[in-house]
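Selected chains only, in their assembly positions.
To keep things simple, chains are lettered A and B as they appear, and every chain counts its residues starting from 1.
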Amino acid sequence: MQVRLDTYDNRWFNPGNPVKRILWYYTNAIFFHSYLFPISGIKVALLKLFGAKVGKGVVIKPNVNIKYPWFLSIGDYTWMGEKVWIDNLCEVRIGSHCCLSQESYLLTGNHNYKKSTFDLITQSIILEDGVWIGAKAVVAPGVVCHQNALLTVCSVASQSLDANSIYSGNPAVKIRERIIKS
Amino acid sequence: MQVRLDTYDNRWFNPGNPVKRILWYYTNAIFFHSYLFPISGIKVALLKLFGAKVGKGVVIKPNVNIKYPWFLSIGDYTWMGEKVWIDNLCEVRIGSHCCLSQESYLLTGNHNYKKSTFDLITQSIILEDGVWIGAKAVVAPGVVCHQNALLTVCSVASQSLDANSIYSGNPAVKIRERIIKS
């Protein structure tokens, strides 16, 4: 069999009202994925307006890219660095005191590469409290990063990460415990 | 010997009429590498106007970056995801039913690092029908991805990929067969 992208059919996938999606598309382009608004406040307000749950003290740096805010929840005192990309075709739940460093990427979409119809597959991502996703690191669909897990710079989490553990590499493997002191 | 970039000389490299190149530079910036035009139609028409061969049913998402469309050919029903970068200093030939996922990168330029003159080297890339290049994956100069080859998320293809095979890692190695069913 061959791949036949002309037979791809994602009509079952309805990520939200089309008008809302278009409004968000340009809101994201103007306010988030740009340098115009370096301050977090207006961006947090816009995220909430479009249905995201956002806690207090959240910091959102410039050039962030968010797919669908109505599938996003963020706890308190969490940071999103420059060029972070939340590519959430479905739910992404980020806890409190998380750091998503520069250009880190949360990926929720996949395709069934065993089917000629290349069916869309979406899987949620969960970051529990205290997680640090390093600069340019990538979290794959379906991954849960348990409390205080740390994914180092440029690493790729294709499996869930244990709590209080440091992962590194592509694919990321556990390299040691993370012990936090005051 | 030392590297001497002041002795670099690429006058032999003539990738096209300078006026055409400047026009494309700004066309790419405004219509492709931006959020202004989420719809594919106008972008396909512009690619053809600048000399690309583009089949039917091609999808081009926002923020795509294409170096020289006159060195580009794309078959039918092929997709280019958000932030795909076709850095084609020379020919890039993409087949039908290919998927280039978000931020995947096709690199055709290299330098002779053994020469103090750091000579430019360009090598074509070919993606045969049904190839899937995963999100943030990279294809190096000279690589041929044979039919239905799959390069996983964040992997780097420095060698050609066999047909119906899945490659992963940096550098990418074959991890298993790709068997496609209807």
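A few notes on this one:
Basically, a residue touches a chain if its C-beta (ideal position, glycine included) is under 8 Å from a C-beta of that chain, and two chains touch if they have at least 3 such contacts.
These numbers were taken from a predicted model, which means no experiment stands behind them.
Every protein chain here shares one sequence; 2 sit in place, and the complete assembly counts 3 copies in total.
One rule holds in what follows: only the chains that are shown with their structure count from here on.
Think of chain A turning onto chain B: fitted on CA atoms, that turn is 120 degrees, to the nearest 5. One simple way to say how far apart two chains are is to compare their mean CA positions; for chain A and chain B this gives 26 Å.
Residue ranges of chain A in contact with chain B, taken from their complex: 1-6, 25-26, 28-29, 33, 87, 105, 107, 111, 113-118, 138, 140, 156, 158, 170-171.
Touching chain A in their complex are the following residues of chain B: 35, 38, 57, 76-79, 97-99, 102-103, 129-130, 132, 135-136, 147-148, 150, 153-155, 166, 168-170, 178-182.
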